[in-house]
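One protein chain omitted, others in place.
Here the chain labels run A and B in written order, and each chain numbers its own residues starting at 1.
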Amino acid sequence: MAKKGWKDIPIGGLIEEAGTAKEYKTGSWRTFRPVIDKAKCINCLQCWMHCPDSCIKVKDSKMEGFDYDYCKGCGICASVCPVKCIKMKPDVKQ
Amino acid sequence: MANIKELSKIPERLTSGHRLCSGCGASIAVRQVLMGTTSPVVTAAATGCLEVATTIYPYTAWAVPFIHNAFENVAATISGAETAYRALKKKGKITKDIKFVAFGGDGGTYDIGLQSLSGALERGHNFVYVCYDNEAYMNTGIQRSGATPTGASTTTAPAGKVSYGKPQIRKDLTAIVAAHHIPYAAQGCISHWNDLVTKSQKAFAIEGPAFLNVFSPCHRGWRYPQSDTIKIAKLAVETGFWPLIEFENGKWSFTYRPKERKPVVEFLKTQGRFKHLFKEENKPVLGRIQKDIDTHWNYLEKLTQATSA
Partner (left out) sequence: MRERMPGKMHQDETRCKAVILTTHFNGWHGIYFKLNSNNMPTKTKQKEKTKNIVALTGDQAASEAMRQIDPDVVAAYPITPQTEIVMNFSQFVDDGKVSTEMIHVESEHSAMSACVGSAVSGARTMTATSANGLALMWEIVYIAASTRLPIVMPVVNRALSAPINIHCDHSDSMGARDSGWIQIYCENAQEVYENVIVAVKVAEHKKILLPVMVCQDGFITSHGVEGIEIFPDDKVKKFIGEYKLEHTLIDVDNPVTYGPLDLQDFYFEHKRQQSEAMKNAITTIPEVLAEFNRTFGKSHDLIEEYRLNDAQIGIVALSSTVGTTKTVVDELRKEGLKVGLLKPRFFRPFPKERITKALAGLKAVAVLDRSESFSNEGGPLFTEIKAALYESAKRPLVTNYIYGLGGRDIFPEDIKKVYKDLEDIKKNGKVGSLVNYLGVRD
């Protein structure tokens, strides 16, 4: 995609929109992916609280899963899980 | 006390897609601190890992207003924004209640930004300053800072044939900040989220300057597996390496006391930056570090007693 020229970008380095980093998928960094055993999960949300990449999906106070678009596979979620229901598995790239 | 289920309803202010290292402690610190308020926030950051990795043009991971100016001046920059807000509010040009928060690493806070921070605290701006402390200049490649602890090997104070790493002790920044007699200052840690979020809630609620010094491990700089960030943060608290204390309206207090402080080696042995200390010739340094921690802990005990009346 052609990048915009100086006449077409805001002045002063301003980024006019919030949260545009969402367009940048960091999931490709991952070598291990977190996998959850929902049967064991107690929805304590420790994984959500400690995720550096805001990649734990929470809905109605329940752990819903991982956002693999951005998850870098650090494994903190698995490490902090008190019931050990998250496992890190080698990520198979498509 | 914060309720995690309630906190999970606050929209994320720092989005995914930032380029901090996998397993970074800094973004965890930012997320937890920002859970301390539901008000609209204006954020600022000093030059450093957090700033460069969250705002690589044309991308920004900030879902809230954000400004980066330079390395040593985030406190002055937020002073300007907060003052502009007051000026425009006075004139009726803005009506919302807004909170202001500045983030700086330990380099940008303990060292190069200390003057700017001191000025802003003394002037009494209504803002929260958050130091995400990872104990070295990580953005430029793990150089020693005023926050680097004794014995840590960094790229500018490396362990070598005649050196055990940094010989000096880290400065007590939280006490320096408290010496400005601001309403609130505290040390928090990302492993103790409830403690930190509670402190953040206090910091945001208070009128005037508030300061949070947040222990934020860096696996690249400290050399440990990236999944262990929270585990290591917790060990820092359990060993007394990073006491969870607060200074509120002139009174010091512990917000968490380990039942029994673990020996500091439990913390040190988890990280490559201290590996050399376990060589026979450096054993006395381990003793010294433990002694320093004990001395500081006793000092804090006396401080809390002295100011509790």
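The rule is short, and it goes like this: contacts are C-beta pairs under 8 Å (C-beta built on N, C-alpha and C of every residue); 3 or more make two chains touch, one makes a residue touch a chain.
The shown structure was predicted, so the numbers you read here are calculated from the model rather than taken from an experiment.
Contacts to the hidden chain, counted on subunit A, fall at residues 3-6, 9-18. Hidden from this view is one chain, which touches subunit B at 40-42, 44, 51-52, 55-58, 60, 62-70, 72-73, 75-88, 90-91, 93-94, 96, 98, 115-116, 118-120, 122-123.
Simple rule for what comes next: only the chains that are shown with their structure count from here on.
Each chain gets one centre point, the mean of its Cα atoms, and the points for subunit A and subunit B are 23 Å apart. Touching subunit B in their complex are the following residues of subunit A: 9, 13, 15, 17-26, 29-30, 44-46, 48-55, 58, 61, 67, 69-70, 72-76, 78-80, 88. Those residues of subunit B that touch subunit A in the shared complex are 4-5, 7-9, 12, 14-28, 31-32, 54-64, 190, 193, 225-231.
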